[in-house]
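Worksheet for the structure shown next.
The complex is shown incomplete by one protein chain, all other protein chains being positioned as in the whole.
Going in written order, the chains are labelled A, B, C, D, E, F and G, and every chain counts its residues from 1.
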Amino acid sequence: MNHEIRTLLEQVQTGGLTVDEAMLALKMEPYEDLGFAKIDHHRKIRNGVGEVIYGAGKTAEQIITIASHMVAAGQERILITRLDETKAEAIRKQAGFADAFYDATAQLMVVGGMPPHSGNGTIVVATGGTSDLPVAEEAALTAEFLGNQVVRLYDVGVAGLHRTLSHLPEIMEAEVVIAIAGMEGALASVLGGLAECPVIAVPTSVGYGASFGGISALLSMLNSCASGVSVVNIDNGFGAGYQASLINHAGKK
Amino acid sequence: MNHEIRTLLEQVQTGGLTVDEAMLALKMEPYEDLGFAKIDHHRKIRNGVGEVIYGAGKTAEQIITIASHMVAAGQERILITRLDETKAEAIRKQAGFADAFYDATAQLMVVGGMPPHSGNGTIVVATGGTSDLPVAEEAALTAEFLGNQVVRLYDVGVAGLHRTLSHLPEIMEAEVVIAIAGMEGALASVLGGLAECPVIAVPTSVGYGASFGGISALLSMLNSCASGVSVVNIDNGFGAGYQASLINHAGKK
Amino acid sequence: MNHEIRTLLEQVQTGGLTVDEAMLALKMEPYEDLGFAKIDHHRKIRNGVGEVIYGAGKTAEQIITIASHMVAAGQERILITRLDETKAEAIRKQAGFADAFYDATAQLMVVGGMPPHSGNGTIVVATGGTSDLPVAEEAALTAEFLGNQVVRLYDVGVAGLHRTLSHLPEIMEAEVVIAIAGMEGALASVLGGLAECPVIAVPTSVGYGASFGGISALLSMLNSCASGVSVVNIDNGFGAGYQASLINHAGKK
Amino acid sequence: MNHEIRTLLEQVQTGGLTVDEAMLALKMEPYEDLGFAKIDHHRKIRNGVGEVIYGAGKTAEQIITIASHMVAAGQERILITRLDETKAEAIRKQAGFADAFYDATAQLMVVGGMPPHSGNGTIVVATGGTSDLPVAEEAALTAEFLGNQVVRLYDVGVAGLHRTLSHLPEIMEAEVVIAIAGMEGALASVLGGLAECPVIAVPTSVGYGASFGGISALLSMLNSCASGVSVVNIDNGFGAGYQASLINHAGKK
Amino acid sequence: MNHEIRTLLEQVQTGGLTVDEAMLALKMEPYEDLGFAKIDHHRKIRNGVGEVIYGAGKTAEQIITIASHMVAAGQERILITRLDETKAEAIRKQAGFADAFYDATAQLMVVGGMPPHSGNGTIVVATGGTSDLPVAEEAALTAEFLGNQVVRLYDVGVAGLHRTLSHLPEIMEAEVVIAIAGMEGALASVLGGLAECPVIAVPTSVGYGASFGGISALLSMLNSCASGVSVVNIDNGFGAGYQASLINHAGKK
Amino acid sequence: MNHEIRTLLEQVQTGGLTVDEAMLALKMEPYEDLGFAKIDHHRKIRNGVGEVIYGAGKTAEQIITIASHMVAAGQERILITRLDETKAEAIRKQAGFADAFYDATAQLMVVGGMPPHSGNGTIVVATGGTSDLPVAEEAALTAEFLGNQVVRLYDVGVAGLHRTLSHLPEIMEAEVVIAIAGMEGALASVLGGLAECPVIAVPTSVGYGASFGGISALLSMLNSCASGVSVVNIDNGFGAGYQASLINHAGKK
Amino acid sequence: MNHEIRTLLEQVQTGGLTVDEAMLALKMEPYEDLGFAKIDHHRKIRNGVGEVIYGAGKTAEQIITIASHMVAAGQERILITRLDETKAEAIRKQAGFADAFYDATAQLMVVGGMPPHSGNGTIVVATGGTSDLPVAEEAALTAEFLGNQVVRLYDVGVAGLHRTLSHLPEIMEAEVVIAIAGMEGALASVLGGLAECPVIAVPTSVGYGASFGGISALLSMLNSCASGVSVVNIDNGFGAGYQASLINHAGKK
Partner (left out) sequence: MNHEIRTLLEQVQTGGLTVDEAMLALKMEPYEDLGFAKIDHHRKIRNGVGEVIYGAGKTAEQIITIASHMVAAGQERILITRLDETKAEAIRKQAGFADAFYDATAQLMVVGGMPPHSGNGTIVVATGGTSDLPVAEEAALTAEFLGNQVVRLYDVGVAGLHRTLSHLPEIMEAEVVIAIAGMEGALASVLGGLAECPVIAVPTSVGYGASFGGISALLSMLNSCASGVSVVNIDNGFGAGYQASLINHAGKK
């Protein structure tokens, strides 16, 4: 944004832009206003990724409108998260996105297909149990959408330590590990102790009773005695996949 | 208590006791009233152990009075928990308990010495870190006071899994494991997955920030995905040692 | 696991296994990977019991697949918990488990029938009210599945103390007591004061208002002033039955 | 207050008061303004008791000023609660209240002595343990200050049920029972089930770990499955004694 | 219960009862065991009221069985609380309780009609808003079921103080006030400051956002700066009506 | 109210009113009692606005009754909040309010149309995302109902700061800003730092996981490091619009 | 800030500023960087008030440095909040602020004296009890520092309603009311119902037990059923005074 401001100022200096035009540019350029939402077409340039539509609380119509404007603006790939099956079906029918595919477990849709791998190495997505799969797939598919190679290690919870340990090679070769677990959330600490790379922990709302919808796992992960562990919101597979991608692309700027 | 009631009723039937005497016995026998406290001399018979004095919130004088009445009533051994050094010193000076010893880490005093081992096997007391020692020693010494052989495994937290695993033999041979940890409390789940015996988990108030004085470890332990784990109150080393002793003496009734 | 490692190392030493075969064995042996889940066929040997399937969040198809692999691997008895009636019906129809029975109150299925009693004595399962029955039956049937004799004492809440006291003989003869209660959870303390054996407390989510889905009972039980009480997760009848069985089989190793 | 308004209006009607005087009376009469506090001299008439000074957060000087104004206004007896020993000493020295006595356990001072008993019967003040004594004495002395006969039953916690049961006669003859307990707070339910009168439960902040400064006992008491139990704030011995007195004087209006 | 024990002991003494019969009596008399529930036929004698059936979590069949046993045992009046309309309809059809009436607002059924007033005076039931009516009617009808005259003051919330003040006469003449409010729960403090009698506060789960299902009102009421206020569980209209009745009948033993 | 009391007293003085009539007036005048609700016809005079009906928990019939009495009493405009579409439809059909309009997003109905703008300036209603619209429209329409000009700035969340900054002119010219956001609620702080006027922050229950139904945003807003920010209840668009109107009309008394 | 940007752009256009100078200005002008803190000299222009120093967590030396830079920059008046007596003394000695005065109750210092009243009317600062005075004085003195006339109504808690009502005239004539209370926080609702102006509620940490350091009052105030009430952080007297001043100066832009 800084460079844009400089360019703008230079244009003002040379008379290429009037003051009013510059004012307008400073305010209006970065997004397109649809009334109910504002699309950020420059985001790809600024943040290095395609735009993502958070589907929860939006109607199929709103999503189609937003996505169509993105496509019209030249966006190659779009990721729509938190999208239930009914809305996905409606979008597929009405929007005419020929190459869109929908993953019912992860509740997300990808328009424009997956890009080639561009990261430094692999991202390991590990879960404590089978109930953590929806969150894990949201993380894994998000990472793949952002150009990463993903290794899935599911159901490797710490109460059966041999399952975890049998995957030591994958864990130790990863560039980033995403540790996904509900209940007591101990997976983050165990993987944090084994891995040599950053671990992003995702607490899940899986469980009952004193798991309190993921609070138990969240606190457990925040208190991890392993260094190198940071945490995202409960069930936030997208956030974990997104940050993992940033890390896997680190040093490439 | 049931048998006592029957005996009492039989004595009433045979005229050995008047109705009033029986009423009195039903009400008065089980304890001695000191005004500020009621001592339970029959507890040893009923619950199989010596009486314990919870020292927190009692003055040295009150503790001496209670302990002296116990000694006078024939109690062989007394355990005083949550006793700070100042009170311990005062008690040692004034009470004349020749054989009392005080452990400053565990904050407890034992009068009458430790009994011989009488349990089925060993009790493993394991901690996640060195800061958990006070709680661990409260548990270990309580267990020893109740006639158990204790194996101490300290600083075997899950972020350095090799430390835990190097003690597999002791863990797998134990009759009971006491898993003591603050922060994320993952030790309980890992030990619960490795051990073949009951695991009693003790969350500790060690930590800072989102450990919330032990709540994080408590929730983590309650949500353990390992079967065979139950939990006592935060920092309750005594409770863990007590129940571990009951379990280590199981089947001996 | 330790002995297996030794055996493995000895085979490597004598040339019975190549290094790569040993590596493989160390990692792969203990479980069978179904993709969405990993079955632990060695668990019976390691932990002394049959495998249990936690049914919540698994489809009928997934459960049938897992159970069939277990049967194929020689597992004699299988316990499926947290299984609703619809899934149970589907499993019974499709899986062809001739001897499976389903308990609608406890929401669990047993394949292979109940084993004979093998414990040291009886396990008392007591509840504060009639609404605690689902949790109580989960605990009781789990304990029976693991070879224990169970005595059920239902609706003996402390607000009607005479109901509790009329069962003193059963309580005092038990090897383990499971105290199940919602609301104020006082049953654990009262039974903990009466019994001579370990008491496992199970808070239930029964109640309304400030019971906060079982938090009130949970805190109450964690703070029990009776020694010998430990606690499992809210509504965790299975966990209580499982640990009670371990205790009832203590000293039999 | 209603009758005062009527009297006032009648005086306005008959010319005994001007409108302005009536306005003034409506606003000013009920209290005396000391700047930092407003004393309510009519409270005895309205609420049937003497004024009470809540000592916490007031200086000795402020308390003396308030109390002196009360004495000057003809108040026979004054109760000062939450008063530490240092302030009590200062008040005794400077205020010249010849007949004031201070109770260090209850942290309260009574000026003007205790009145004769005027209630319907007795108020039982029962505690679960000896650490609950400060709250219990605050309740008991408040009740005595308000003209009630008090029976103290201390250290009758439910983990030693025989202690509780041995006092059945006192409990069943009471007009009100005040049940004071920390930790799991089960005493309220047990007494609520035994007594035939209202039970006022007072949770105390006694305990550690998951007692959370009295929250455990508070929730437990609010969820009591015994009918006839209501609850006051944590450690609020005064409030319990006050309401118990109202109940013990019921039907005497 | 004490007198019964004495009588029992005297019968044993005189040979009127064998020891075994006495044992049996001590244990069995107070209730009838239906398997899923235990009915307390002596409760009327012990606690002065008819038995109440808590309908939540019981089937219509279970309730009919319990109620029928009560009627068979001579119980004149039965109160069934937390009973939804469907179950109420089923009970009315199948049980043949000719005189049963059901109140849909309060969700309760009364079998046997209301008794005449027997208390010292009136019980005021006041609510902050119209949404508190279900809880208020549960309280009011419970009180009427227990022989009390009830004055209903609905929608007198403190944000419109004149509504509250216009009912000063009723408030000041009451023997007990039940203050029912959700949201900020200030009604209890305002009524507590105006009334001369005990105030029982009932927080309701009415509200949204930071009312947290009644926690806001609960805390507000527990912290009331008015003396003479005690609190029951959120939405516990029954508990408030029950205790109010005990107080309104105080001094009548 | 003060002036009314004075007028009343003067009428009593001059004989224009008897004492009883004055008593009656003091109590009865300010509202009309419908049994289930009390309407406050004088509120417009006292508080400067029309009466508002909080629709949640009221039946369509109750709302029609209340609104009809208001219309009959001369109320020009009525606002009904928290009104779902079904009830709105019923009211429109049955009540015959020709000019009523219903907003489905804001869940509110306005009878009598919007008044002309009467405030000092504009009220900016800003939201962090598109999911906050229902709360935002409740605030905006409430403000318009009370005679204010509203500027809507939707989807200007702080993670895309350029969107916020492009609206600096509107923000800096506002008389009041209403900042509405869920999740992390940072919008309030950012707007609080930019605006020169009071900012009313409304946390919304939008979000998932650790947003805890709006608690995260609520705490964030309460802790705003920007001066001039105050907060209303979670999702309380009405409250924000109401107070904003008071502020926008300040100095006009 | 908008106008400054325009001016800047115009200067660039006319050659009055180079692009680099403009860049510099855009970034550097608004504050002065002291290393450990950044002073905002333009704030007075932007937000209409003098700069305030939040004293908590700053050393006397740091505060003197900041304040001296402000004075040097021409700041007429400085308010230092959360300043304990020791630091205040040090500042007075070392800084040479001849006209500084320190208020020990409010824990704040004013340098440069109080300005004349410039608001639309009066700000009423009301408290529930005498313990709320420190917060009240912080609010009152902050308001006076910002040019407002303040009316103090202390100890007018709702449990003694006549105290509140006797101040109706002041309350009804206010431009803003600040309602300060701990414990149950009902004062905000009562004043909100009586006043015709915005009410800013300040919960205080006064109280014990279930007041939870101000949470009870905070929730109570957020849930106020009176319209026109908004809330600031617990004990945030400054924030309330600041916003009250903004409101009292509303319409004066």
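Just so we're on the same page, contacts are C-beta pairs under 8 Å (C-beta built on N, C-alpha and C of every residue); 3 or more make two chains touch, one makes a residue touch a chain.
None of the values given here were measured: they were computed from a predicted structure.
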Chain not shown, its touching partners among those shown: A, B, C, F, G
Touching the absent chain when the full complex is considered, from F:V71, F:M114 or F:V158: F:V158
Positions on chain F contacted by the hidden chain, ascending: 128-129, 157-161, 165, 182-186, 188-190, 192-194, 207, 209-212, 215-217, 219-227
Missing-chain contacts mapped onto chain A: 1-2, 46-48, 52, 120-121, 168-169, 172, 175, 194, 196-198, 200, 218, 222-223, 227-234, 238-240, 242-243, 246-248, 250-253
Sites on chain C contacted by the missing partner chain, in the whole complex: 5-6, 9-10, 12-13, 15, 18-19, 22-23, 26
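One rule holds for everything that comes next: only the chains that are shown with their structure count from here on.
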Gap in Å, rounded to a whole number, between the CA centres of chain C and chain B: 25
Touching two or more other chains - residues of chain E: 1, 26, 160, 165, 168, 194, 209-211, 215, 218, 222-223, 227, 233-234
